[in-house]
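Here the complex is missing a single protein chain, while all its other protein chains stay put.
Moving on, here comes chain A:
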Amino acid sequence: MGVTCVTQWPVTENRTVPQAVEVLTKRLDALGASKSGNFGVDCETYQSVPTNVPLKYIHVMHNKEQPYTCYAVTDNRTCLVCENSFEAIMHRLNGFYVPKKTARIESKGTRYEMGDFIIKIGIVSLGPHARGVLVEVEYTPCVIIQDCWPLMVEFMQGFMGAQYTPNTHPMLANKQEVPFNAEDTVFQYLEQFENFVKRGSSTATVR
């Protein structure tokens, strides 16, 4: 797999989430992208039982690109890549970790291909509510993000608008020049999901 960048597509006040998605899909169609199926990334959070202080979280994530793999990520970003049956183990650990209520968050949508680029536009839903739009862009021939970052930024500006500048990629600052792998994509999704959850809870308290 190549280098990916997951970024949020802002849903403006006067638009609903599906309308925001439609704007992007129309642009991609105009650019000649071809649909290549659906995709989905989901995350379920397990919380340590209250007797354990401080509270710890384990995020169990799936990416439809790797359907038989399950990623278990802890708070300090340690990632365990394992088979799907890992969930059964989590149920066994009921005495230590319990699923957090209403914490299943997922991003689902259509996958597009355009030359060597793969674009995934997903609607993020927390429980039954649509919360926003996430766009994942993957450039498949390259595995070193430092090499192709400007190229990816240019590509993303191509369909998201010239004024759009994605946030600096976390891997650009943190890591040495190491090849990109599937966990790095999952980390990016997790980070975006956490942002949505935070924002969701803050708006809830305001109301």
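Basically, a contact is a pair of C-beta atoms (placed from the backbone, for glycine too) under 8 Å apart; a residue touches a chain by one contact, two chains touch by 3 or more; residues count from 1.
Here is the rule we go by: contacts and distances are computed from a predicted model.
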| item | value |
| --- | --- |
| Per UniProt record, name of the chain withheld from view ["Ribonuclease P protein subunit p29", "Centromere protein I", "Trafficking protein particle complex subunit" or "Mediator of RNA polymerase II transcription subunit 27"] | "Mediator of RNA polymerase II transcription subunit 27" |
| Candidate in contact with the missing chain, chosen from A:Pro50, A:Pro128 or A:Pro150 | A:Pro150 |
| Option from A:Gly37, A:Pro67, A:Gly115 or A:Gly161 whose C-beta touches the chain left out | A:Gly115 |
| Contact set of chain A toward the excluded chain (per top definition) | 114-117, 139-144, 146-148, 150-151, 154-155, 158, 177, 179 |
